[in-house]
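Supplied in structure tokens, the structure appears directly below.
Every protein chain but one is kept in place in this view of the complex.
As written, the chain order gives the labels A and B, with residue 1 at the start of each chain.
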Amino acid sequence: MGPLFTGTDEWTLVISLVIGIGFGYILESAGFSSSRKLVGVFYGYDFSVIRVFFMAAVTAAIGLAYFGYLGWIDLSAIYINKFYLGSTILGGIFMGLGFIIGGFCPGTSVCAASIGKIDAIIFIGGVMIGSLIFSLAYPLYANFYTSGAKGAVTIYDMIGISKELAIFIFVVFAVITFYFTAEIQKKISEKSHKY
Amino acid sequence: MDNIKSIKKRYILMSILLIGLALLLLILPERDSSKELEPEKLLFEIIDKNHFVTTDYVADRIINNDNYVILIDIRQPEEFANFSLPGAINIPLNNILDKTESGEYKWKDYLNNDTKKNIFYSNGNTYSNQAWMITRRLNYKNNYIMEGGLNKWKETILDPQRPKNEADNNELTLYNFRKAAKLFFVGGDTKYSSDDSETVKNKPAPIINKNNKKNEDEGGC
Partner (left out) sequence: MKNQKKYMNSYLAGVLLGLLILFSFYLTREGLGASGAYKRVVAKVEHIVVPSYIENTSSYFHKYIKDGKEPMKNRLVFMVIGAFIGGFISGGINNRLKLKVEHTPNITSKKRILFAAIGGILFGIGASFGRGCTSGAGLNGMAVMAVSGFVVVAFIFGTGYLTAWFFKKLWL
């Protein structure tokens, strides 16, 4: 029964390396090594980010639920991100700005750097500087960082529905998003053809 | 044109497959996950002592108003009414296996929790240990014991002793924390009754375990 490796032993590192190779390969194949393709999501000419993102989340969520149901994985042992109201929201805002200005996120910038995008290498340097700035000024907002702690709370526990129903709603939401983004993209590319 | 049509068909198929899988999940009969814990594993956990938390940890969580921690008082209702920790709920030990009309364990929703951390306490260690053992045997998760119970609480939080070794920074910090905690708890009109109905002299080795391995902050992404 999974998870099979829960320590920080060498096996976890080797497995992570292999998973990382898959991660990089998939992102690059999907075109996520191009900042212009990534940012397309904000201007409506390319929604692949949304597609890959939601498809991956939905697939993994359904997969985890089935694995748990079949008793293959101990769902109580997997890591659930903790929620800190203010800190999480502020982080999201900063990341949104970083995304639209820099054109990458940390994961995709690695892939872009690997195929020789110089802007991605600079972006990575920027992320490191950003982390450094955060760490140096940490005492200023140490309280804020840990305030509003809600623990490792899941969406179904928060609204009080069953996990299966929550996943079902998420899947329906994702499919609807796929449909509408495809329609928007079609319209916008038709428009730009006219010019 | 045919090409586009077949692509469209494929997307519709994909959507149906996704929703179908999710729907199947929804209608699958609930699996009885209440498998009992193997004795070997239970023994390992008992020896491991990872299920103990300190009174300082509990005080810190109460002061910080952590919704993620639930205190469960397993003493009798009269004792609970007399004195209890702020925010604690009362599930007396002898009622812990009560069943509802439908045959389910009444307290299961509380005691078998995926997201919250339950901390049992009684006057000493024995009863909370028994409660913990019973819930573990049922394979319930996220249950802990406040080590030393209310006796230890009184000793450490309500009546902290100045450390002998003043030079030790850690001890001093702990003492200062306890003093502050005392102010926090005694500020109100709480009255502490100390009928030591339970004498636990042979205390287990004081293992302080603050980090719940499961939720260790990895620094994310």
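Here is the rule we use: contacts are C-beta pairs under 8 Å (C-beta built on N, C-alpha and C of every residue); 3 or more make two chains touch, one makes a residue touch a chain.
Note that the structure is a prediction, hence the values are computed from the model and not measured.
Asker: Even though one chain is hidden, which residues of chain A still touch it in the full complex?
Answerer: Interface residues of chain A facing the absent chain: 2-6, 8, 12-31, 33-37, 39, 41-43, 46-48, 51-61, 63-64, 67, 72-73, 77-84, 87-107, 109-120, 122-136, 138-139, 145, 150, 152-156, 158, 163, 166-167, 170, 178.
Assume only the chains that are shown with their structure count from here on.
Asker: Can you list the chain A residues touching chain B in their complex?
Answerer: 58, 62, 65-66, 69, 71, 75-77, 79-82, 106-107, 149-154, 157, 164-165, 167-168, 170-172, 174-175, 178-179, 182
Asker: Touching residues of chain B toward chain A in the complex: what are they?
Answerer: Touch residues, chain B against chain A: 11, 15, 18-19, 21-23, 25-26, 28, 31, 64, 66-68, 114-117, 141-142, 214-215, 217-218, 220-221.
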